[in-house]
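And then subunit A:
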Amino acid sequence: MTGLETSTIFAYCGAALIGIGIYGFLVRRHMIRRLIAFNVIGSGVFLLFGATGARQPDLGVDPVPQALIITGLVVALAATALVVALTVRYAHLTKRATLREDLPDEQGGS
Partner candidate 1 sequence: MSLAALFTVVFTSAGLFFFIAGAVGMIRFPDMHSRLHALTKADNLGLGLIVIGVMPQVDRPVTALKLVFIWALALVASAVTAQLLARSAAPPDLCEDG
Partner candidate 2 sequence: MTTLGLAPVFLIIVPLTAAFLAVVAPWPRVLVIGAVPLMLALTVALVMSVWRDGPISIAIGGWQAPLGIELAAGGLAASFLATTTVVMTIIVLVALPAFGNRHGETRTGWAFWPLAFMMWAALNAVFLSGDLFNIYVAIEFLTLATLALVALEGKAGTIEAAMRYAIFALFGSLAYLLGVVLLYAAHGTLDLDLLAAATKGDSASLVGAALITAGLAAKTALFPFHAWLPPAHAGAPAPASAMLSALVPKASFFVLVQFWFVVMPEAAGPLFVQLIGVLGAAAILYGSLLAIRQTRLKRLIAYSTVAQIGYLFLVFPLAGGDSAAQPWSAGAWTGAMLQAIAHALAKGAMFLAAGLVVEAAGHDRLSAVHGLARTMPITAFTFALSSVTLMGLPPSGGFVAKYLMLTSAFASGQIVWALVILTGGLLAAAYLFRVLAPTFLRSAKARADIGAVRQALPLTLAATSILLGLLSAQPFEFLQIGRPQAATGGLQ
């Protein structure tokens, strides 16, 4: 795909969003920020999916990616909701919203 059609522009935009999200996911430690990054990657994947399904403007957008994206959005929301609840509960218990970075079990188990 090359050129300046709507589909091409948004397909590459999706690729860029994936990169931005990955950076955020790697750099951020706060779980809520990681969830934002996760959702940015996810929407980048969806945008790329939808845009590659719109390569033939006269046919309209391929309905199969559209349906799968709606499914994917709901699954991403579900995952986000569970991790949010885990984070809030974890903060109740530890006053932290970040994971410890050392792995205690790799030093011989506690």
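Just so it is clear, contacts are C-beta pairs under 8 Å (C-beta built on N, C-alpha and C of every residue); 3 or more make two chains touch, one makes a residue touch a chain; residues count from 1.
Inclusion criterion for the candidates: all candidates are chains of the complex that A comes from, given by their letters.
If you're wondering where the values come from, they're calculated on a predicted model, not measured in any experiment.
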Exercise for review: Among 1 or 2, all from the same complex, single out the one that touches subunit A.
Suggested key: 2
Study note, to complete from the structure: Listed in rising order, subunit A residues that touch candidate 2 in their complex are 18, 25, 31, 34, 38, 41-42, 45, 48-49, 52-53, 64-65, 68, 71-72, 75, 78-79, 82-83, 86-87, 89-90, 93-94, 99-100, 103, 105-106, 108-110
